[in-house]
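So that we are looking at the same thing, I have put the structure below in structure tokens.
Just one protein chain is left out here, and the rest sit where they should.
Residue numbering begins at 1 within each chain, and the chains themselves are lettered A, B, C and D in the order written.
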């Protein structure tokens, strides 16, 4: 069987291959199993009276973080998150989660994870080093250390999202591009997905910090309250970031309106000056027969310069007008 | 009479045609009736003391899911949903619901449905196979199995809606079309209609999982909590999908602004280059009499090439200007 | 005096002209008075200890529906609503309300209405027919029947509003018109006005169904819960309809943008093709003196067809370009 | 000292210059002081044990309405409001508030106001006339009368704001003008400012009507509930008015889009008809030498009418096309 149990005692760390031996040994027992191994899962379920529905909650990717009390233990479901490239296109990222289930008993802790164990390893190493010192604090403190690590990773993910938002904000100001709206939509989608994890996690941890759970020692409640505070901050940051994406979108959409406005001004200035002038030169291109009433200026010595100067004055006046309108 | 009762005992399944016999027989009695059959409805109402208002709630399409306690039983109204073509136009879909009423007594369960029984059949088959094993769990567990099936179907419906949203998102990026807004409006309408079902269903199931209902055994409460968790997820997904449709709408609306912008740029570039040039050639088309002040270049050998080159230089300068403005 | 009292007993209906006689007679006494008659109002106030503030609440059009407990009776204020033409302009409708006050005593019910009694009459007729059967149910059941009738009328009003919304939706797609925004604004205003009635009515009825009111028999609470359910649906529909008007507004506003876009495309295609061509023909209209460098093609035999064909090729290329851009 | 006390007894009104005498006299004592008079304020504070923080709350314009219980009395802070011209520009109005503090003791009432006493005077006159009749009702009833007057004035202010909104709505439809957005912004600012007063006032009065305050007699609670109802209506109206300003803003913004659309249609129709025609006449203005391939129609007898008719047909076809597009 693939399950290895670690028992922390004031005297140090002991490892067992037998679940029963590990649990009956004095000290705090921690068993971690990958949820991908059904034999291990069954053995743990049987030994610790873990309900099948709880195991399914860990395995099912869609379940939201939660805390549930059972007769002999408390079940906490947390989610680790990471931002991964969705496809080759830059910026198209996706929040991916994997579940970590905690079953906190009187003097034992069972953890099950569906993803990589990177989030578990630092705590395991820390406890191996400090077994004698930490053994007294109970498995609820051990669970706290792992949860704290998970929530700390949330801040890393938020930092990544913030970097994306800042990249977008810069691009909006420097080089606006219709693709920006897609990127902003993607970031909003990430924030929504992340909120779906962080918000119930906040509730799940709040449950642990309220003093209602027998497996959480009074002295350790303040640690869970600390994790709760972090999650409140996480949820707050998510809202703030959503608001920032709205701001960027407004700025971008205005860039388009502004650009249309600038383009129209250019067209209007050029057309308004030259269309009347073209009419004037058209007039002098008409083939009216010579008559005292038909454009006598065509035959004057200074007729042409006079017309040209007249047109220049007209154009100048229009330019002054546009200048005053702030269009050029 | 059209009512058939099934009694599950540890010894197997028994079927009765008499309501009284079925209820007095030891074991868990399940009676399912189509709400379209008034005789059956009356017989059931009379036998089980089901209130006329509850039956009307099942029959009335507009009633929202709910849980109500009566003296001898608990009444739960759930809705099955499906997405059906509204008319021949692609995408025009509509959420259609039909009601399933549960009357959970001490050792009996009456279900009434207004729609097809597809959602009931798998559970019936499952219990026929496992009668001896399931009989102990009570009719509340039977009700849970059916409700769980109904809520599982909600996820199928959400998947269908998600497919529609993804189709729209793709179309927005590839081939924007004013009809997209109508489709998005339709999807939002579906989500609104679905939320009208899912949101009260969540409350109705929450009621069952809180331990206040005598007909729900303590050991079975966790199952209802599981259904509740699923419904929380459903409501969450509905909100997320609504947010995604807003994103798509923004992108589409911007496509229109952007297109207007591109169209204007083309017009402006062409007009700004050729309107002044047309003025210039108009000048040389004027019929001024020969005079030293009237366009002597008309009579120069290289007059024409000089004018043409001058215009080409002007056009080139404008093109460089537009290039710098990023308009071409 | 204008007050007529009806007493329902298991033996039938009796009518009294004297309040005291009516109340002291065995059976359930119902007195209805038009609030427009101050003598009747005073007599009722005095006889039943109805507080002046309550009567004023009925008379004052602005008061919201509510439930208030008094020492000897419970006061419920409900509103009947109807949609009436505001002025001659089609679509300009307005939600008009009139008040109905219920004073529910132990074995008496006083109702006062400020509007027409159409909403009271069917219940009066129903009770006249069924006096012997209904007499046992108490005046709270009588009040329920009238309130149920009022709330049923809310659905008729909502149907009317829905018809208006559907008419607008159709018009948006078929024949968009700036007036649509005004109509949508009107519909939203109606929904706001209606919500102002329905939302407190929901609270007022919820109060009656909670079992706190001595004048409401336990057996009758479920009826008020039913009315409450209907009002929850009403409020829900109002929100859904508001959301639909937003959707229609988005579609309409986009129609305008889209139309501007189409108009601009037409202009751009025509102008981009003909402005350069006009320049070309302008060139050949210039009066340059004959010179080997000045438009020798003017003197070629095939000069004209060559120029025309050249321009046709240019126009054709532009048309292909615009086709590819999807502008024509 | 500037403080004058009025004592209402069943025998009539008595006025005292001495606070102690007034309080020890049988009957209900009312003392009103302008908060601008520090001597009076100090005397009152000392005599009635009014806390310095409460006095500061009355003096400080920024404090929100509230109810606070002290050992010997209850302190209620209300605000009178009025809409005053902000500067010479029409529509630029501002909500101005001044505070009225109520200190309700067992048989005394101290009121302090920072503004004009117009809101106090009618109540004072009413009580002078009815002293014998009102004396029994207690100073809490007196406080209610004044508060009721203050809240009645809120409706006047809302009517003024409604008039402004209606004026804007009319202007939007008849003579849209960019200044409208500023006016709407102003109205929204007024509504925001007013909500800042009305919302906490609602809470403050709710506190008085809940039966927790010893200085408010049970029999008088219903009066405060009535004021509370009025304030609920006020807050409701504020929300409705905010929604109406949004509607007006949408209509105005669409007017601008619509106008741009109309302008573009005019331009497009004229340009699309005449630009091709100008090209045609430009063709016949080219100076090609006489050749059988160069515009022989120039030399036909009916060449000119044929060309003109051809152009008229082209223009007519375009007009029909635009008519069908609904552009003209």
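Everything that follows uses one rule, which is that a contact is a pair of C-beta atoms (placed from the backbone, for glycine too) under 8 Å apart; a residue touches a chain by one contact, two chains touch by 3 or more.
These figures come from a predicted structure and were not determined experimentally.
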Q) Wait, the hidden chain, what does it touch out of the ones we have here? A) A, D
Q | Which of D:63, D:98, D:240 or D:291 contacts the chain that the document leaves out | A | D:63
(Q) Can you tell me which of C:247, C:285 or C:303 touches the chain that was removed from the display? (A) C:285
Q: With the full complex in mind, choose from A:36, A:125 or A:294 the residue touching the hidden chain.
A: A:294
Q | Those residues of subunit A which, in the complete complex, touch the missing chain | A | 173, 222-223, 225-226, 229, 232-233, 236, 240, 243-244, 247-248, 250-251, 254-255, 257-258, 260-261, 264-265, 267-268, 271-272, 275-276, 278-279, 282-283, 285-289, 291-295, 327
Q. For subunit D, which residues reach the chain that was dropped from this view?
A. 51, 53, 57, 62-64, 66, 68, 178, 181-182, 185, 188-189, 192-193, 196, 249, 252-253, 256-257, 259-260, 263-264, 266-267, 270-271, 274-275, 277-278, 281-282, 284-287, 298-305, 307-308
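The working rule: only the chains that are shown with their structure count from here on.
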Q) What angle, rounded to the nearest 5°, describes the rotation that places the Cα atoms of subunit A on subunit B? A) 70
Q: Look at both sides of the subunit B and subunit C contact and report whether the same residue positions are involved, with over half shared, or different ones.
A: different
Q: Indicate the whole-number Å distance between the mean C-alpha point of subunit B and the mean C-alpha point of subunit D.
A: 40
Q: Please list all residues of subunit C that touch 2 or more other chains.
A: 257, 260, 264, 267, 271, 275, 278, 282, 285-287
Q: Examine which chains touch each other and state the graph shape they make (line, ring, star, complete, other).
A: line
Q | All pairs of touching chains, each written as two labels joined by a dash | A | A-B, B-C, C-D
